[in-house]
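Moving on, here comes subunit A:
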Amino acid sequence: MTGVTLEGAIKRYGQTQVIHGVDLQIEDGEFCVFVGPSGCGKSTLLRMIAGLEETSEGTIRIGQRDVTHLDPAKRGVAMVFQTYALYPHMSVAENMGFGLKMNGVAKAEIDRKVQEASDILKLGPYLKRKPKAMSGGQRQRVAIGRAIVRGPDVFLFDEPLSNLDAELRVEMRVEIARLHKEIGATMIYVTHDQVEAMTMADKIVVLRDGRIEQVGAPLELYRNPDNMFVAGFIGSPSMNFFDCDVVDGKLTHPALSAPLEPPAPIPAGASKVTLGLRPEHIGLDHDGDALSVDLTEALGGVSYVYLTASNGDKLIVEERDDERSTEGSRVSLILRPDRAMLFDAESGTRLR
Partner candidate 1 sequence: QVSGDLSIFLDTSNPAPRATMEAMIERFGEKNPDLNIEITVIDREAYKTQIRNFLTANAPDVATWYAANRMKPYVDAGLFDDVSDLWAEPMFADDLKSTKGAMTIDGKQWGVPYTYYQWGVYYRKDIFDELELSAPTTWEEEKVNCEKIVASGRACYTIGTKFLWTAGGWFDYLNMRTNGYDFHNQLANGEISWEDDRVKQTFANWKELIDMGAFIDNHQTYSWQEALPFMVNGEAAAYLMGNFAVAPLRDAGLTDDQLDFYQFVSINPDVELAEDAPTDTFHIPSAAKNKEAAREFLRFVASPEEQTIINDGKNLGQLPVNSKSSVDDDKFLQKGFVMLSENSPGGVAQFWDRDAPAEMAKVSMEGFQEFMVKPDQVDKILAKLERARGRIYK
Partner candidate 2 sequence: MSASTDIIDSEPESWFHRNQQAIAPWLFLAPGILFFVVYVIAPVFQSFNLSLYEWDGLGQAEYIGMRNYEDLYYEWVDRDAFYTSLKNNLIWLVLYLLAIPAGLFIALLLNQTVFGIRLYKSLFFFPFVISQVVVGLVFTWFYDPTFGLLNQMLGVFGMGPINVLGNEHLVTYGIIAAGLWPQTAYCMILYLTGLNAVDPEQIEAGRLDGAKGIKMLWYIVLPQLRPATFIAFVVTIIGALRSFDLISVMTQGGPFGSSRVLAYYMFEVALSEYGFRMGYGAAIAVVLFMIMMCFITYFLWSMYREEKGH
């Protein structure tokens, strides 16, 4: 068993606490993705697991071993950095074999393992090159190779693809997913890219200000977020939120042509709730008059319509295929109530 367990993990820098008691269980062989806004503590948490940051309180276990105060090299983890962190003065092969060399592994054994890893990553032809002479994607692959060679129980990735351009990112994303399937090790992956998180993760951990907001499978978070934060964070373009008044148990909002039956029971006495609807779950009635079309952005297959309600609220609706709203025209919404979500107006927690 080489899952990773965090129990009440806390990190303080001097006086300021940046991780507030995180409890998390990552199963053996799982691909776990940390997401969250910038500065929420994703990297810090990852680095605590790696041992690069000390854990102020709580315990970290890898498999059965308590590694909280262990040396990074002893934890059986390997890390892939955003900037690759390849040693620029070593060739690809040396980069990959360096960790083993430091641990006194025999030359032949190192060569064998490097060969193995470079086969997996198709790096064979580049083994003699210096990182400088390689493209970003190749470098990242070397960095991954370096991690593989050490045969760690847990792979840690800190935004490994964010320095690559869009195309390469797609390619490498697929590559990492394939790798995970192939070697089956536990992987923890930090990203701020929606698509990466959604497509790669077995489990997504949404962090905010050093606390876990929700943990779950990607589509679960998408379909069934626990609160407004997660609902707004997952999905692109973001979910549209309407601050509705509750009138006679129904929801009213200037953008809605008619009062809406709430998709979930409204707590007694609440006079305001927030209604959430994703752009792809709203249709447009071109004969309506509730909102005006600011702008349409046609991307080919889809287009996004930017709308403004009479009270100034903005929202975005997705149109598909060949329907295109013209800018300046007036429309109203066609909702799919089964996909609408209700949130407490104050705390933002989901109402179900």
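Criterion applied: all candidates are chains of the complex that A comes from, given by their letters.
To be clear about the criterion, a contact is a pair of C-beta atoms (placed from the backbone, for glycine too) under 8 Å apart; a residue touches a chain by one contact, two chains touch by 3 or more; residues count from 1.
No experiment lies behind these values; they were computed from the predicted model shown.
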{"item": "Candidate number, among 1 or 2, whose chain touches subunit A in this complex", "value": "2"}
{"item": "Touching residues on subunit A, where the partner in the complex is candidate 2", "value": "50-52, 71-73, 77-79, 81-83, 85-90, 98-99, 102-103, 146, 150"}
